[in-house]
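Structure in structure tokens, see below.
Every protein chain except one is present and positioned as in the full complex.
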Amino acid sequence: MTDVVVPETSKTDWTSDQEPRWCPGCGDYSILTAIQLMMPEMGLRREDTVFISGIGCAARFPYYMNTYGMHSIHGRSPAIATGLALARPDLNIFVVGGDGDMLSIGGNHLIHVLRRNVNLTILLFNNQIYGLTKGQYSPTSEIGKVTKSTPLGSLDEPFNPVSLALGAEASFVARTHDMDRQHMQEMIRQAHDHDGSALVEVFQNCNVFNDGAFGAITKKAHRAEMLIDLQAGQPVRFGPDLNKGVVLDPSGCATIVDVTPENEASVIVHDPSHPDPSLSFALSRLSSGPYEPTPVGVFRSVRRPDYAGEVSRQLANAQDTKGPGDLGKLLNSRPTWTV
Amino acid sequence: MTDVVVPETSKTDWTSDQEPRWCPGCGDYSILTAIQLMMPEMGLRREDTVFISGIGCAARFPYYMNTYGMHSIHGRSPAIATGLALARPDLNIFVVGGDGDMLSIGGNHLIHVLRRNVNLTILLFNNQIYGLTKGQYSPTSEIGKVTKSTPLGSLDEPFNPVSLALGAEASFVARTHDMDRQHMQEMIRQAHDHDGSALVEVFQNCNVFNDGAFGAITKKAHRAEMLIDLQAGQPVRFGPDLNKGVVLDPSGCATIVDVTPENEASVIVHDPSHPDPSLSFALSRLSSGPYEPTPVGVFRSVRRPDYAGEVSRQLANAQDTKGPGDLGKLLNSRPTWTV
Amino acid sequence: MTDTASAKTEVRQLDSVIVRFAGDSGDGMQLTGDRFSNASALFGNDLATLPEFPAEIRAPQGTLAGVSAFQLQVASHDITTPGDAPNVLVAMNPAALKKEVHRLEPGGTIIVNEDSFEERNLSKAGYAESPLDDHSLDAYQLFRVPMTTITKEVCKDLGVKPRDAERSKNFFALGLVSWLYHRPSDTTLDWIQTKFSRLPNVAAANTAAYKAGHAFGETAELFHVSYEVRPAQLPPGTYTNIDGNTALSWGLVAAGQLAKVPVFLGSYPITPASDILHELSKHKNFGVRTFQAEDEIAAVGSALGAAYGGNLAVTTTSGPGVALKGETIGLAVSLELPLLVIDIQRGGPSTGLPTKTEASDLMMAMYGRHGEAPLPIVAAYSAAQCFEAAIEAARIALKYRTPVILLSDGYLANGTEPWVLPDVDSLPDISVPFATDTNGVDDDGEPVFYPYLRDPVTLARPWAIPGTSGLMHRVGGIEKEDVTGNISYDPGNHQLMTDLRQAKIAGIADDIPATMTAGDIDDADLLVLGWGSTWGSITAGMKRARAEGHKVAHAHLTHLNPFPADLGDVLLRYPKVIVPEMNMGQLSKLVRAEYLVDAASVTKVMGQPYTAGEIYTAIVDALTGEEGGNR
Partner (left out) sequence: MTDTASAKTEVRQLDSVIVRFAGDSGDGMQLTGDRFSNASALFGNDLATLPEFPAEIRAPQGTLAGVSAFQLQVASHDITTPGDAPNVLVAMNPAALKKEVHRLEPGGTIIVNEDSFEERNLSKAGYAESPLDDHSLDAYQLFRVPMTTITKEVCKDLGVKPRDAERSKNFFALGLVSWLYHRPSDTTLDWIQTKFSRLPNVAAANTAAYKAGHAFGETAELFHVSYEVRPAQLPPGTYTNIDGNTALSWGLVAAGQLAKVPVFLGSYPITPASDILHELSKHKNFGVRTFQAEDEIAAVGSALGAAYGGNLAVTTTSGPGVALKGETIGLAVSLELPLLVIDIQRGGPSTGLPTKTEASDLMMAMYGRHGEAPLPIVAAYSAAQCFEAAIEAARIALKYRTPVILLSDGYLANGTEPWVLPDVDSLPDISVPFATDTNGVDDDGEPVFYPYLRDPVTLARPWAIPGTSGLMHRVGGIEKEDVTGNISYDPGNHQLMTDLRQAKIAGIADDIPATMTAGDIDDADLLVLGWGSTWGSITAGMKRARAEGHKVAHAHLTHLNPFPADLGDVLLRYPKVIVPEMNMGQLSKLVRAEYLVDAASVTKVMGQPYTAGEIYTAIVDALTGEEGGNR
């Protein structure tokens, strides 16, 4: 709000007096820590920072941040945050929610916020389950999932949140996971730096209702083989000795190959800032569940005018053109007569 | 319902006694005619056919079809149709709505129906405007659109309905327009034949509030140059002498080129049934507004189990395993004691 | 062109006249009515209007379903309704005649566009034979005017295509009726020039048609009498003719200025509320932000977000939209943030009658949320008063940090009346301070901010907006501990907070005006209790009853929750109470429950406002013992 230097803060400054109420061992703790450690580094002011969430375990997040915050209702955080962002383009607004909150009941608000490019950093804690309501399947649960509401297995094809966001014109989409603090922090930093909506999918372990959902790719021992670390300007390679690479096959699909001197040149060079999201989309299709090599990192990051900024610009223009509002003039703007 | 031969019908059999209440010249009329002419050809029974709609000009559609029908509430037709499809997998269910109905308020239901693959033929009449409420911009209106609610021009990036559907795991996505009856009918036929959700975007002219929105591509004189007719198994070529073609550039984006003997082989061969939607997605990005060459036809058509069928299968299995439900047994299924 | 009638015709003075224009949706009847109203307003009459149009953009041409009508009353005295039975019906086609003629006063005047009474149109309207020829209209004064023919004729030399020329026939009708009632022509002709400045052909055709109509009246020897309605003796001031939605929009702009905070509107289009979105989106230079959301839930959500950010947050909609917003409004009740929810009511249930009026959302406004979620309800009672109602609703929302539901309806929204412009400087200051400082100390004596520490008088909690250093806090929809606002599942705390939320709203009764009463306040035999847009009809109906010597009082509620503190006393003052409502008896239920008063319900759910006559009849019935009853 003022233009003095942002005072230095530490993790404790960003920690509220409320004790987290997540299950012991929940992945949400590590995300919280990562963010609390990250805030001082990003040089934000606590009073200019707001966390908005819906309902769910993930959505308890704002209570634990010593910032402004609102724990709203299920699914509506992107809409509420949009209003706040439009009213107050000066704030740093984070939106936090689970896969049920943001992709089930809140799916529409999410895709609309992404296409509008409202200046929000959106953290989607994807644990592929409904945690707070004690274990029903979610829109990211794999087909055949046996849960309380699907004793014979679920039948619904899950969303791939990255594909969905890209299809919804998102200008920034990234993916990370709760086992790698540094990577999480890097994604969140980039998302926050981005003008407009930035969606970060965080694979998050719910150790009570869906334990180990991402173990096959996020366990330290599997990471080299199973995580494809997307880096802007770099060939998309992974594996212990970067012996694997991703190429585009003739049908336009991203495919994993063993990199050889012959095919090395055809390995895709990742360009998240390409105006056309097609290649990012193709990369998002590499894995349809966390059992195959899965890309993490920034899929897409393109500049587009931020919605709240544009709204403000229209207001400023209107004031420039018409002069500041004059109530008396307004009331007299239709034909009048005097008695 | 019965297995006797479907009696032959004609357009009048499919026409209800209600006079259409659209503006003279509205594109909805030609879509209605196309469908009324099409139904007899598809060999459907009227009593087994249901049209479900939300609210909007487009959504008046069911009233004019001599079938079962429901004109429901704004945005909810995909949800209502899902329930009907699950309860009655024997029916042919069509869902009709406008861009506001299906992509604004109803966006979430649409994307969930698509990922679930509920057996519905979904016709999205995209006129890039709110017709019934007299001309506000819609989620498909181009940026800068001056409407009643955006006197200084709209600021929202529009959805590309095809991209959105592909990002939402749709198994069938097509696009057509209200000026070409044959093409409309072909798309609708294929959509109806598809098992699971089939989305057909129909460019539709609202001659009162957004006249000529698609004129640049759908006027007869422009079609050869501006419509890219996607045909399964065929190279993606267009232009008066098919002199233009679509290739994939190294960054994975679909690009239009003048076809030469040298590059002819690299012209994309369209494969809507490819399990990976990446190339279909790339094709959907060719045009971001109806001023550039725009693909029409079937973008994607892959087989995936139909949701309602799967639900029925689980029921049948349960009956096979447990025997048909016995109420007395159920009541006695917890520990009991007798007084 | 002159404003006085030609010498041949007699000029009669009238106190008031009721005119109804009716035609096909494409015939421009709304525009015609609007112009007639404006000319009358500028001439100095008091007036009230009632536009009525079909829900379709354009229903099938020539059919009954496609008829669009506009009724207005102009008077030389203070009036409050568009009148009951029209004196004149202008019918542009057979369907319009068929659908509207039953409304006309006995012996009233019918002016038809004779050209349109050809076979196709007659049959579309369901006439086997032309009513112009079968004596079925003998009880009326029928004037057959070949409007289309003459209009085409006068446009011939203007270079206008015949089809376009035909479109101007409504201006012919307007010219004719303007002549008949001595309306000034300048206002209308000027308006044509301005409006169609970019389409000179159209301007020329409309002007020619208007003048032809006017001349036709003067010269055709068809009309032997013309009428004059003198300017009304309205209180001095500068007037404008205004509809409810515009007045409401301006009230919101004003409220922002008076509260010294930016206005934020989150809305999703819906009839009959959309025009508020349209109007507010024109006033960006007032710092007004408008956001067309993806649906009503996002609309109210965005408004709540803006409220949290310190804006005067508004969401506008109609019944179906309010039904969708219930959960978020409940959150606003729990968060105790200021929020204006504006419901322009229309015919229900479900999609109902989208373009028709009704006032059947009162109970939803009271109770349409889960749990105990009380909030204040304000209702506008006339088109012009929507301005004041918006400011009052904003005042309450801001002062008490609460969502407020403001009820208007389709009749107020689209109807117009002259409005004496308020002196801007006399408008109230409704600003409230944001919290800027800590307001307590914690156990260790450190200063802290308690987001739920209440003002002892208003019980409002502090409004501390993001960006304020040192006041960081979290709010949410789970029950909050008193004072600290932290999550609390404590049984006693939940009771306390529930009691506090209720007491806060109940306490507003001391901060609102006493019940507005009129008529035989001291010695009436009957009280007519109303709310919302029935004000005009009740006023007019009561006038009629009192003119006949009946002793009747009228109490009208602008605040539906809480009720004015004196309402119980007011109700008990009269031996009988009737409550006419455009619903099935919603307010009557509320006052019966609250005061155990046998308030009899009078109901009308027909998509149209009460006529003065209906109210008059209800009054007489109640006084003669046939009380209550429907319609």
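Should a chain be cited, it is by its letter among A, B and C, assigned in written order, with residues numbered from 1 in that chain.
FYI, a contact is a pair of C-beta atoms (placed from the backbone, for glycine too) under 8 Å apart; a residue touches a chain by one contact, two chains touch by 3 or more.
All of these numbers come straight from a predicted model, not from anything done at the bench.
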- Query: Missing chain touches which shown chains?
  - Reply: A, B, C
- Which of C:G348, C:G410 or C:P562 contacts the chain that the document leaves out: C:G348
- From the listed residues C:S25, C:N121, C:N170 or C:S334, report the one that touches the chain absent from this view. C:S334
- Sole residue of C:L142, C:L234, C:M363 or C:V483 that reaches the chain not shown, by the stated touch rule: C:M363
- Task: With the missing chain put back, which residues of chain A would touch it? List them for me.
- Result: 19-24, 55, 57, 71, 73-75, 104-105, 107, 130-134, 136-137, 139, 148-152, 208
- Footprint left on chain B by the chain that the document does not show: 1, 16, 18, 45-50, 52, 55, 62-63, 65-73, 76, 79-88, 90-91, 108-109, 112, 311, 314-315, 317-319, 321-325, 327-328, 330-332, 334-339
- For chain C, which residues touch the unseen chain? 54-55, 65, 318-320, 322-324, 326-327, 330-331, 333-335, 345, 347-356, 358, 360-361, 363-364, 366-373, 476-479, 489, 491-492, 494-495, 498-499, 501-502, 583-584, 589-590, 592-594, 596, 598, 604-608, 630-631
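The rule we apply is simple: only the chains that are shown with their structure count from here on.
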- Per the centroid of Cα atoms for each chain, what is the distance between chain A and chain B, given in Å? 29
- Could you grab the centroid distance between chain A and chain C? Build each centroid from C-alpha atoms only and quote it in angstrom. 44
- How many Å are there between the centre of chain B and the centre of chain C, using C-alpha atoms for each centre? 39
- Task: Return the residues of chain C touching two or more other chains; collapse runs of consecutive numbers into ranges.
- Result: 284, 294-295
- Note on the structure: Listed in rising order, chain B residues that touch 2 or more other chains are 104-105, 107, 139, 152
